[in-house]
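Heads up, one of the protein chains got dropped from this complex, but the rest are sitting where they should.
And now, chain A:
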Amino acid sequence: MAGINVMSQEHIEVIVSGKALKARPGLTLTHALWEAGRAGEVQTGCDGGVCGACTVSIQLKGDSKTLIDLACQRQVEDGMTVFPYPAPTIPAVAPNREISPESIRAAFPTLDRCTKCGACSMVCPMDIPVMDSVTRMRSGAFEEAAEDFTSCIHCGQCRVVCEDRVKPHNMGMWVRRSLGMAQNWERLAGSAVNSPDESWDLLLDCDEETRLARCREFRKTGRVES
């Protein structure tokens, strides 16, 4: 018994896919699975919170509520129950630079089926106000909706939980790309003027040491003279 007590001080127990996992406190779920030789159970991509590969459903000890989070971002807690919860990819929808209330409905016919249950906002691991953003898309407030989806990692959970077949993250991508394509390049880039072409010769037609010296000079003065 003494031995078990020592273990319980050093390790906590998490249940992953119905199987107990002993883990060091402070580790992420992803790294706890790696240490236990169970990396294959939850997919990993970036291990940095931005690719959306490692979505899992989680129940904390003594709480019946189910959470969705990224295994690479979530620390292990004693008694938590975890299942892998990947979202399958669905086909992309071509963006449309003529973005309008009509064109978004043509691209996403289920847009107006949203019943504002809020499940999408609840599951978003990036804390995007998904449901509010869908409302903004319905009312044509596209700039604001695009801003909402700045941090979207395309994990697809908002679509998976939607009983009304709304596809929030696909719509977020569509709105961002459509607005992006409609931008005016000249206005964004201003009048960027390149220096005359002859300075390339001075930077290229020389040995490594001379080139380095000329580049140092260029950085200081904005010119190369010899």
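In this text, a contact is a pair of C-beta atoms (placed from the backbone, for glycine too) under 8 Å apart; a residue touches a chain by one contact, two chains touch by 3 or more; residues count from 1.
Basically, contacts and distances are computed from a predicted model.
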Undisplayed chain, where the name is taken from the UniProt record, one of "Chemotaxis protein CheC", "Ion-translocating oxidoreductase complex subunit C", "NAD(P) transhydrogenase subunit beta" or "FAD-binding protein": "FAD-binding protein"
Selected residue (touches chain absent from view) among A:10, A:98 or A:127: A:127
Residues from chain A at the interface with the omitted partner, ascending: 26-28, 31, 34-35, 37, 39-40, 43-51, 53, 73-75, 89, 91-92, 94-95, 126-127, 146, 150-154, 173, 176-181, 183, 185, 187-195, 199-200, 203-204, 208-209, 211-212, 214-216, 218-220, 222, 224
